[in-house]
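Read through the structure below, which is laid out as structure tokens, and then see the notes.
Note that one protein chain is taken out, while the other chains of the complex remain in position.
Here the chain labels run A, B, C and D in written order, and each chain numbers its own residues starting at 1.
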Amino acid sequence: MDIARVISKRSSALWAPFLILILLASLPLCAPQYTIILLTTIFMYIVITVSWTMFSGPTGYISLAPAAFFGVGVYTSALLGLVLPLPAIIGIGGLASFCLALFVGALTLRLRGTYFVMFTFGLVELLLHFVLWWEVNITGTTGRVVPTVNNTKVFYFMLIIFVILMFALYTIRGSRFGLALEAIGQNEDAAAHTGVNVTMVKVITFAISAFFMGAAGALMATRWTYIDPKIAFNPLLSFMPVLMAIFGGMGQLYGPIIGAAIFAYLEEFLITRFPYYYMLIFGTIMVIAIVYMPEGLVGLIRRLLKSSTEGRHART
Amino acid sequence: MPVLEGKGLTKYFGGLVAVSNVDLHVDEGEIVGLIGPNGAGKTTLFNLISGALPLRSGTILFKGQKISGLKPYEICRRGVARTFQSIKVFPDMSALQNVLLGSYFGVSPGMSSMEALREAKEILEFMGLSASSATRARDLTLASQKRLEVARALATKPQLLLIDEMMAGLNPTEVAQAIELVSSIRKNGITIIMIEHVMKAIMNVCERIIVLHHGQKIAEGTPQEIVSSETVIKVYLGERARAAS
Amino acid sequence: MLQVSDIDTYYGNIQALWGVSLRIDEAEIVALVGANGAGKTTLLNTVSGLLHPASGRIEFCGKRIDGMAAYAIVQLGMSHIPEGRRLFPDMSTRENLQLGAYPRRLWKHKEKTLEEVYKIFPILKEKESQLARTLSGGEQQMVAIGRGLMSMPRLCIIDEPSSGLAPVVVDEIFQIILRLRNEDIGIFLVEQNVQQTLEIADRAYVLENGRITLGGESKELLQQEVIRKAYLGL
Amino acid sequence: MIVRVLDIGIAGLLLGGIYALIAVGLTLQYGVARVLNIAHGEFIMIGAFITWSLYIIFGINPLLSLAICGPAIFTIGFLLYRTLFRRLRISSASPAAFEGSSMLACFGLLFIIQNLAILIWGADIKGYSYLAFPIRFWGQTFAANRLITLGFALAIGLIFYFFLTWSRLGKAIRAAAQDAAAAELMGINIDQVLALCFGFGALMAGLGGTLLSMSYKIQPTMGLEYTVIALIVIVLGGLGSIPGSFIGGLLLGLVGSIVTYIQPGLSLVAYYLLFMLLLLAKPTGILGK
Partner (left out) sequence: MKSKVLPGILAFAVAALFMVSSAEAKRRPAKDKIVIGQAIALSGPLAGGVAIAGGPIYELWVEEVNKNGGIYVKEYGKKLPVVLKRYDDKSDIGTMTNLLEKLILNDKVDFVFPPWGTAWLYAAAQIANKYHYILIGGPGGALKLKELKLPYFFQVLNFSETQAPGLAGIFKEVGVKSVAVIYRGDLHGVEYGDAMVPYFKKKGIEVKMKKSYPPGIKDLSPLLKEAKSLGVDAFCAASYPDGGMLLTGQSIELGINFNAFFITVTPFSPNLYRDTFGVDVVEGVMGGGAWNAKSSPGAKELVDKYVSRFGVEPDYWGALYYWSSLQHFQQAIEKAGTLDQKKIRDVMATSTFQTALGPFWYDKNRYFVNHPGEIGQWQKGVFEVIDPGEKRTAPPLYPKPPWPKKKK
């Protein structure tokens, strides 16, 4: 980790994300409302996918718990209604997920491979059915109405969550904590014997990634207006970040972002154009994508870029 | 005063005894060799010392303090570092990053980035790996990877270093270099326990040898005592050794 | 019996073998020696069909086999006993051995073949219902060799049979290899234990960095200065 | 009291039998062929719908359609592996990469199969009545069709177990599960064996679907919940262990039945709680190493 090199790399590459950010931030001024709504959804997927990648990318622990963390955020928001200001609700939602992740992480991160995968998936279903039972049998009701919030406001908050997430991600990647995380992914035993408190590093990263999922959930609840356990803890949402990250390519930081953005947009595009065939088309695209782009979109782009530069070399 | 002291170390895997009631002590500045056929429990013993596996019974003292029961990272931070039989470098990290991790998280965590970087570079230099400091670990040769593992272990600033089969798979030239390296590490005041199959290396560098068989310590002594021990020849070295000696 | 001519093999983008040629005759022990990472296992895998050469040709009993799948090559009478034994850990000794006779032609006679193998390794008969994972290292190696013999091969490729075994057990394994040769089975042997290997082999090749650098009668090789220095540490 | 216990036990086994069958199928696909088949439930759904069509349109006895459905779905599974998954396996850099990419491909398949089913059969719930009458013994009543389902599930499981233990191909499958490269060196055509495994997995799902359709109503979206249950069971039983999956399936059925008797609202909570507690206590499953 040559620090000088890292810094120089950053300053010259910083303008691009900044430009995009300014562009996105100014979008509500000119773009139609629905574009804002769609972008909010897309950014929700990006936030979930990137925060998933934050933990699962370097460590190689495939977590299927996103739906649980997202759902905890959603439910926090639903429980609190709008008695508190929105930023506070987002913060509490994130914090609730953070705490859950700390607990679950401390309990389960000794599991490896498929066992961890299945445990995290079980968590989603357990929470779903437990909350359902709790509401029906203890509180005697189910489902909650969440007051709606201005769409533009939701968009800006989602953008802010995204920016904070990216900032957190960059900070972690550049730090010794990030180095330890990467080491854990490559060889956990060796990392432990090199003095890294592997459990702590894993659990904390797991919890940080859960924080962002929970925050996104708390925010999105205001868009859904009505919440019940089956809606909040939708198991499909656990698979989405995995699929999106693989689709985009996990080799690079921007892979999951592109993957999530295109995946989410494609789905919306197909569902509105071909309501009766969209699953067929979507499924076919997924199968073709995985066969022809084993390293995801990023891999494909790289290959294209490589062949084009090679072509240029050949010409000169 | 012994740096490391183990009493009645025992470990079972399922119903099988892996290490059975082994006592051992290592004095400061020593190089101790650990030999025995495969499955004798050598690596298991290392795993017990470094905290990778919990003990079934027995205690391990390091500099008079109990370390059995501690987590691997805690033991490492107290000054016990190790390498692995099957290489466990971080394959997609550069050699420098591999070593840097040791500096960051070893005996003295919390040192500044600049200091850690300087130290890591020094260690790479010492191990003769400066030239490949930016190379990804997976692209290094086998011998260099083994060195890198030792470098990473050294970066944690240990007082006791456990080396597990550093010579296996190296050619004689590389073996000679490795032997030299082990001696120079010792010169820096680090106590060493090494598991080795390459007899030549063991005989050359070790002052004392412990022989394990079926999880039990069957012999202990100077290299000369070991090669002439009846028990060792019978269970381990075989007739050929007898003929040769 | 086996003729390897000028093969190149790649691992991904990295070339591992460069123009390797060698031959093995009937009932002959041929050793392949070389440092770790020289490409010995790659060469064996290429011969047995687990890897495919990018160029060159391999003939076995007059048949061209480069490009054939490994399972098809087994049926021609070549058996590859891989490094690290690679037994099926949750199957019994007996089942492991039976699988050696998997090709349909051999499956019918597997019980008879099994008796033959038990004659060579009487201890395996005693442990025939034990799970492979519970056997000792030496016994596992015997099962691995026995399993290789179940296909009644004309050529047996044995990769590092001594690794991880106590010197006493290694002696025993080498005795068995010699015995196989006497039963008219060709042996292609890779070993780190160069001295001992060259003592039992008829001929040997030296592989360095993916290239064959030396080859000849093992007795002669044993006397050569280069070998003595590089591999025997003398 | 004893009668009550017996009643709960048998009710649990009735459901557990199907779980077991489905889980064994997934074990073959995931434990052996390394394909985390998220679309496993879709094969169940297809099996159920084919059975329904055969019964409603041609009046073919559902038990007879076991013989039609099974081979048909086996073929689909086999061909899928030969074309799609084999290609993915060869092009994947590592087993882990294959697991990821095959899961993504299975998700694609899930969407495709479900959409096709909606196009062919419509999205609505379907069902038929077959052998829907009570049988009494030991002072308790049981549904005839469920007893037959259990009988067939056990028989299929047993036949398959003997096939794996005794036959040449069965041994090859077990060998491939334990060490694919070594199996290839035994002269086993690994591509063929893995494709067969995937096919057998699909076959089990198809048979499960046929049996399910005798007692449950069917609809194109029914698959995922069975996939989830099968996933739980295979982990519960120890990954890759076929007897483990079978026992795990029966166990899950029993637990569900016991909890439904005490507090029906918690029956699904109990599934997951049992699953997670077992993972924590013995991460490798009931019959895992």
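Operating definition for what follows: a contact is a pair of C-beta atoms (placed from the backbone, for glycine too) under 8 Å apart; a residue touches a chain by one contact, two chains touch by 3 or more.
Quantities reported herein were computed from a predicted structural model and do not represent experimental measurements.
Considering the entire complex, the omitted chain makes contact with A, D.
Screening D:Val5, D:Leu64, D:Ala96 or D:Ala123 against the full complex identifies D:Ala123 as the residue touching the chain left out.
Take chain A: the residues that touch the chain left off the picture are 9, 12-13, 15-17, 19-20, 23-24, 27, 31-35, 37-39, 41, 129, 132-133, 135-137, 140-143, 145, 148, 151, 220, 223-226, 228, 230-231, 234, 236, 252, 254, 257-258, 261-262, 265, 268-269, 271-272, 275-276, 278-279, 301-302, 305. Counting over the whole complex, chain D has residues 7-8, 11, 14-15, 114-115, 118, 122-129, 132-134, 141-146, 215-217, 219-221, 225, 256-257, 260-261, 264-269 touching the chain that is not drawn.
Criterion: only the chains that are shown with their structure count from here on.
When every pair of chains is scored by its C-beta contact pairs, the maximum goes to A-D. Chain C and chain D, compared by their mean Cα positions, are separated by 41 Å.
Inter-chain centre distance (chain B to chain D, centres taken as mean C-alpha positions): 48 Å. With chains as nodes and touching pairs as edges, the resulting graph is a single ring in which every chain has exactly two contacts. Shown are all chain pairs that touch, namely A-B, A-D, B-C, C-D. Chain C meets chain B in the complex at residues 35-37, 136-137, 164-169, 171, 192, 229-233. Considering their complex, residues 37-39, 141-142, 169-173, 175, 200, 235-241 of chain B touch chain C. Against chain D, the residues of chain A that register as touching in their complex are 60, 62, 107-108, 110-112, 114-115, 118-119, 121-123, 125-126, 129-130, 133, 136-137, 235, 239, 242-243, 246-247, 276-280, 282-287, 289-291, 294.
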